[in-house]
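Structure first, commentary second.
Excluded from the complex is one protein chain; the other protein chains are retained at their positions.
The letters A, B and C name the chains in turn, as written, and every chain counts its residues from 1.
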Amino acid sequence: MKIGVFICHCGTNISATVDVEKVAQVTSKLAKVHFSTTYLYMCSNPGQELIKKAIKEKGLDRIVVCSCSPSLHEKTFRKCAEEAGINPYLVEIANIREHCSWVHRDKKEATLKAIDIVRLAVAKVSRDKPLVKTYVPIEKRVLIIGGGISGIQSAIDIAFAKYPVTIVERESSIGGRMARFDKTFPTLDCAACILTPKMVTVSQSQYVTIYTCSEIEEVSGHVGDFKVKIRKRARSVDINKCTGCGACYAKCPVKVSAKFDMNLGLRKAIYVPFPQAVPNVPVIDRQNCLWFSAKNASGGTKKACGLCKKICNFGAIDYDMQDEIIEEKFGAIIVATGFTQFDHSVYGEYGYGKYKDVVTGLHFERMASSSGPTGGKIIRPSDGKEARDVVFIQCVGSRDEQKGVPYCSRICCMYTAKHALLLKEHNKDAQAYVFYIDIRAAGKNYEEFVKKVQDEYGAIYLRGRVSRIFEKGGKIIVRGADTLSGAQIEIKADLVVLATGLIARPETVKLAQMLHIPYDQNRLFTEAHPKLAPVETVTSGIFLTGACQSPKDIPDSVATASAASVKALGLLLQDKLEKEPLIAKVDRNLCSGCRACVVACPFNAIDMKEIEDRALKCKRDVAEVVEGVCTGCGNCTVVCRMSAIDIEGFSNRQIMEEIEAL
Amino acid sequence: MIEELRNKARELLKTKQVEAVIGYQRASDGLSAIPCVIRSEEEAGRLIWDAACVYNLCGYLKDFRAKKLGIVAKACDVRAMIVLISENQLNRDDVFIIGMECCGVVDEKRARVSGRDGSDISSADKCKSCASCVPLAYDCLIKEKREKAKVSEDADKDKYEPVRKLEAKSLSEKSKSWKDEFKRCIRCYACRQVCPMCYCPRCVADQFMPVWFSKAGGIEGNFSWNVARAMHLAGRCIDCGECERACPVGIPLRDINRKIEKDIKELFGYEAGMKTDAKPFLACFDKNDPEDFIK
Amino acid sequence: MINPRTQELKNSRAESWEPKIAAFLCNWCSYAGADLAGTSRREYPPNIRIIRLPCSGRVNPLFVLKCLMDGADGVLIAGCHTGDCHYSEGNYYARRRFAILKKLFEFLGIDPRRFQMAWVSASEGDKWVKVVKELVEEIKKAGPILAKS
Partner (left out) sequence: MTLRILLNRVKTDTLLKKNMTKFIKKEDLYKLLNSFLKDFEIIGPKQIANKGIFYEPLESIEDLYLGELFAIEPAKKFFLESSECLFHSGFLDGKATVQDAPLPDKRRIIIGLRPCEAKGLILLDKVFDSEYKDRSYINNREKSVIVGLACAKPDKSCFCTSMDGSPTGSRGMDVLLFAVEDGFIVEIYSDKGKEAFSSLGKEPDEHQNKTLSAYKQKRSELIGKNFKVPGDLSPIFESDYWDKVSFPCLSCGVCTYLCPTCHCFELVDEGRKMYRCNDGCAFSNFTLEASGWNPRPTKKERYRQRVFHKFDYFKKIFGENLCVGCGRCIRHCPVKMDISEIVSNAPSGAGK
């Protein structure tokens, strides 16, 4: 074994405090070290040439570069070694800059420490093994979970690159939350006007498959090769036969509250949630449909309704439709499951549920929508009269560690301002009062928008909390404090709108477990790095977009959607995926099959496999690493008592050798 | 009780429910027991059961892979089997547990070092703090005929009191006493071989790439071996006390095992050998695990 | 048995003893934190020798044992704060393991100051410096490990 040691001056960054020549001289005498030299800038081209030349001329078979942190130039020197004909994994970096010359002043001490650091690196490199990068094939298709604006945007981007993409949407139409909004801040674009074209685009793209009424059932596999089971719930309407003529729901005799309209209006038992739905195919609500309730109630003896089936000219109604499980493979997954509203019933003082005229922002959106249940009138749900004095309360659930979530939901300040504006636009006589803690309007033209609402639309902003809401004489009395003036305030309101926070959907935990991606204490999915990898997860091949990662407004959701698509496309553009070979490896002879590693692996990268043991003449289970999934964290190596499992590049032997050299 | 046991063994072998029964027979000295394997009805008469049946027999199960076996087992032995089942080392369907109600076994170790035959020695220490004389799981239970089918009056007492006493000693006292203990270790690995949990195909002590700790019998190597053994039993040891009993040089290994057992119970609320579907203690975590020792 | 290296140390330490401390750092947080201490030119005692590992969950208790038995006067394990692990869970496993080991060491008469753990994030260069300074001070008080055996 011939080890070469290359010591970098790094200008004077290292050589000012470390006597590099001394380091070279001492380390050249270490066992197995064949050659040792210094250079002003090892990472520079001449420096790398020097290394390559030494490798060839001195016949070195592994090298230690003593320079800066491996996070900076480990890759550089690996490549350099590879170009000189050495396996790139027979390179170790001795960090004598960040961990030595920059943190010590005494030259003698620093030099001694540098020598020790190099000795450790020499010890490690002497146990390095040549490793070969592994490659995994890629299934060139993307799965998008969630068909809101984030999912739609991602699908459009991926389809634009001509890669097949599948959207799985739980509801009967894509569109998500945005489809329920009236206008969008701060530009006051009509939400439908900007969303609907995108919905149509995806639905018409030959590259996009949309599964509505569908959910993810099971995910296995790994980046490049995810195997996904999708449950398509029975829609009871054949999506291929239906033309969307609407005859069925016109005829349907059953009327129930429309969830889409926040129960402010009614819909039929066979329905499309909103006129622009994609696909424009109705779904039968089996709970409320007379045909199904008759069938379920008395074993089919009662006369069933069946009107929709009779009226449909295309034979699209299928009462016998069953749930269907589809199994497909994908190379990457984009999670765009969005958010849900905070359940503010925990705030007894706001009287939600008790008073019909205390509603949430989303109710307001539906009322404001001209295609909504009130035809664009802001009314009091209790008596249907037009609301005049409206109190908006911000931070309901947000920024409240006791009853709600600790974080700021980011969009409520803006949508409340928008509501205050819309209120005035819908009713010139109306007056908006806004109770707030702080106004957070960081965003392009956001602050200006809030200002406009206050100045031009006369919304009265009151800094303070509401202490109590009660009904008196057909009015909602809102009592609170204006902390700026110190005055107690009582407002006789027609309507109270709560700006409820955005929280994770309850199913996120289940999904996170299926996908093996982490989530935080608020059940929001955790990005791989909060700054540098905001749309990636720690599981490679799975990306995040939209409010499932943290509350986002529409522009941010769209931006992350495109970011996630680029990341996914980056993957798909590879012929095969290169994987660092620094992963776990099992020695079957040592493995007892106790499964501790299987349990402890944070990535489910270890499976059990039955093998024929020729020595024991029996079959036994041993652990097997799924190379594509293993990230090389090394947790398995420690739970393995027999050390049958080891990590390449940070192997037990390497580390023990380092410790011995301490 | 013995006849009941023998009859059960005969029945199991006759009906071919099991291929063999692992149990105890009388040793050459006429007093002690020795593990035996009974393969036919005729041999079943050799089986015995009394307070001399100290050994934990589940270690022998690995000699018979994938065969249906009967095994004579006390409460503590069954807990060991539960761990083995949870660790995929034993298939519950492959064993027929002949559970023995147990009133405690003799302190074979004390008898041996004091040159006595054991008949006049009281129950082993482990039995004094044993909470149950009936195994947690069994396929048939052979009941103790004697009146006093109770394990011990001390069972309700704080079973970790001896550990607490040791903990309370000063650091230098502890250091000195354990060095004295470990320097005696002859690395015969009887503690490992007798342990039902030590089933690794090759123990870390026997590996040489890397050499995990010194094999030469110095204090460093001995210390390391004993710590490694203890750590590898963390959350798995069911306190059958076999290691301490087998140790020829009298290292109080149970003190170490129980120290860990106590910490695990007090800090993490985990006890080994209670459930067959338990996750290995060190291969799982709780987000609320204590971390006051971390800066 | 004392290996030649420890014998050497023993001899060299007779006059002016300076503790030697092994530190296992996770690559993603603590190693980067120590890098940051360097980038910000924060000075700290030179007694620490860093072994880089992917994760604090990679630290085998046997590594710690080996360090102490081979003559390191102290061992430090540093990893990401809980919840920040690059591998999402590795440090949780480490925390559990070393809670047990630390207590066991103390039970067997090893000064608890000799084996410590810290969470140091990539942005906590200052914390890294503080941890090292305190550790070196404490181990100086505990004295050379070989003097005890």
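Here is the rule we go by: contacts are C-beta pairs under 8 Å (C-beta built on N, C-alpha and C of every residue); 3 or more make two chains touch, one makes a residue touch a chain.
Just so we're clear, the structure is a prediction, and the values are computed from it rather than from any experiment.
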Of A:Ser44, A:Ser467 or A:Asn589, the one touching the omitted chain in the full complex: A:Asn589
Interface with the undisplayed chain - residues on chain A: 29-31, 589, 615, 660
Interface with the undisplayed chain - residues on chain B: 27-29, 32-37, 55, 59-60, 63, 110, 112-115, 117, 184, 186-190, 192-194, 202, 206, 211, 214-218, 242, 245-246, 248-250
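We take it that only the chains that are shown with their structure count from here on.
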Distance between chain centroids, defined by C-alpha means - chain B, chain C (Å): 35
Intercentroid distance (Cα basis), chain B paired with chain A, Å: 48
Contacts with 2+ other chains: residues of chain B: 204, 212, 282-283
Multi-partner residues of chain C (at least 2 other chains): 3, 61, 66, 70, 83, 89, 93, 97
Footprint of chain B on chain C - complex, ascending: 1-3, 61-62, 65-66, 69-70, 82-83, 89, 92-93, 95-111, 116-119, 131, 134, 148-149
Residues of chain A touching chain C in the complex: 69-71, 95, 97-100, 102-106, 109-110, 112-113, 116-117, 120, 518, 520-521, 526, 538, 582, 600, 602-603, 631-635, 637-639, 643, 647, 650, 652, 655-656, 658-660, 662
Residues of chain A defined as touching chain B within the complex: 589-597, 599-600, 608, 616, 618-621, 639, 641-644, 652-653, 656-657
